[in-house]
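The complex is shown incomplete by one protein chain, all other protein chains being positioned as in the whole.
A and B are the chain letters, set down in written order, and residue numbers restart from 1 in every chain.
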Amino acid sequence: MNNIFSYFIPKDRKFFPLFEKASANLVEMSVLVKKLVNTPDLTQREPIHKEIEDLEHRGDEITHQIYLELGKTFITPFDREDIHTLATALDDVADYMHGSSNRILLYNVVDMTEPIKKLAELVAQACTDVDKAIKELKNLKNIRVITDSCVRINSIENQADYVFDKAIGELFDFEDDAKVIMKYKEVLSGLETATDMCEDVANVLETILVKNA
Amino acid sequence: MNNIFSYFIPKDRKFFPLFEKASANLVEMSVLVKKLVNTPDLTQREPIHKEIEDLEHRGDEITHQIYLELGKTFITPFDREDIHTLATALDDVADYMHGSSNRILLYNVVDMTEPIKKLAELVAQACTDVDKAIKELKNLKNIRVITDSCVRINSIENQADYVFDKAIGELFDFEDDAKVIMKYKEVLSGLETATDMCEDVANVLETILVKNA
Partner (left out) sequence: MNNIFSYFIPKDRKFFPLFEKASANLVEMSVLVKKLVNTPDLTQREPIHKEIEDLEHRGDEITHQIYLELGKTFITPFDREDIHTLATALDDVADYMHGSSNRILLYNVVDMTEPIKKLAELVAQACTDVDKAIKELKNLKNIRVITDSCVRINSIENQADYVFDKAIGELFDFEDDAKVIMKYKEVLSGLETATDMCEDVANVLETILVKNA
């Protein structure tokens, strides 16, 4: 990051606060997803899912505000298309967390297995790193913090792949009811894909750094 | 859209007509997909699928023509890479409509359920909005028409998600044969993904607007 570039970055007061809202929202959602998969009492799951759904709507609104801002603002802190892609990527993370929660309720998946809990934990870790990286975006003084978070998100995504594959292997080994396998596969893949989407966020962040290096 | 920019847009006679052909082709395909899922007589499905396949090939040719034109043309009406991405995105919509039709025939899915019909209807609506937006691309005088279509496509995609999730939940509740569930899931997800691909088209269109704002 040379000084000339820093000089050209306008003191943006629009996009960075919105991105920070979006990533804080992801952290909040991921905590609720963890709570949901650690709630054995079925009657208590419904209200947690409702909260997740509310945050998903809030996320949609933030995404929409970023798009609107993009239409009105002439000078943006980084490439317009990267702002658009980043907003979309953050929204995708929210969608898959909400989707996983939705499937748990909709398919009446009662028993929350260890792999489900482990994946929810990994999703939460990835969201925390997304949030950490996003917060550094506004000054780009600590590029290292961003790249470190991106590296960790990639590693979390690899772990999630491993947990997912192993869980499916075990379902095939120990579960005879194909319907039950399918239901668990949907829930597990929803959570695993949420970490994929965090990796997409990391990819956009890396692209932004790469362009402004 | 300021006047200076409009001034710089060359009067393109190559790309816009091809994009309009591609999106008109999508509308035509989507009408046939709707017809297919509303045709109970199995013997009549084969010829409809054949028509869909023909349109898919026509779509491939249009996509190929856009790529060729891109190689030959020096000045393009908007960024070369966005032309490429838009052509690919339109092609993806066609692929998933054709894929859904193919699965219905190949897996011998006899009973066309309400969720299948509803999703086919949503795909057709999304294609109509893609076509509407593409038609406005050539003069960019009515940006509002494009953004309105994009907003509607996003809403249609959300509805398709909801219909899909609910349909899978009901399959798990009321269908005991896991093979039957799998077949329906494939058909439903083919149609649902077609609306995802329309959303990808909307995302490219928004990127183009954002760059040229």
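The rule is short, and it goes like this: a residue touches a chain if its C-beta (ideal position, glycine included) is under 8 Å from a C-beta of that chain, and two chains touch if they have at least 3 such contacts.
No experiment lies behind these values; they were computed from the predicted model shown.
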Sole contact to the chain not displayed, among A:A89, A:A160, A:M182 or A:C198: A:M182
Option touching the unshown chain, where B:V27, B:L70 or B:V151 are the choices: B:L70
Residues of chain A in contact with the chain not shown: 147, 161, 165-166, 168-169, 172-173, 176, 178, 181-182, 185, 203, 206-207, 209-211, 213
Contact footprint on chain B, counting only the chain that is left out: 67, 70-71, 80-81, 83-85, 88, 99, 102-103, 106-108, 177-179, 182-183, 186
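The definition used in the following text is that only the chains that are shown with their structure count from here on.
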Centre-of-Cα separation between chain B and chain A, whole angstrom: 27
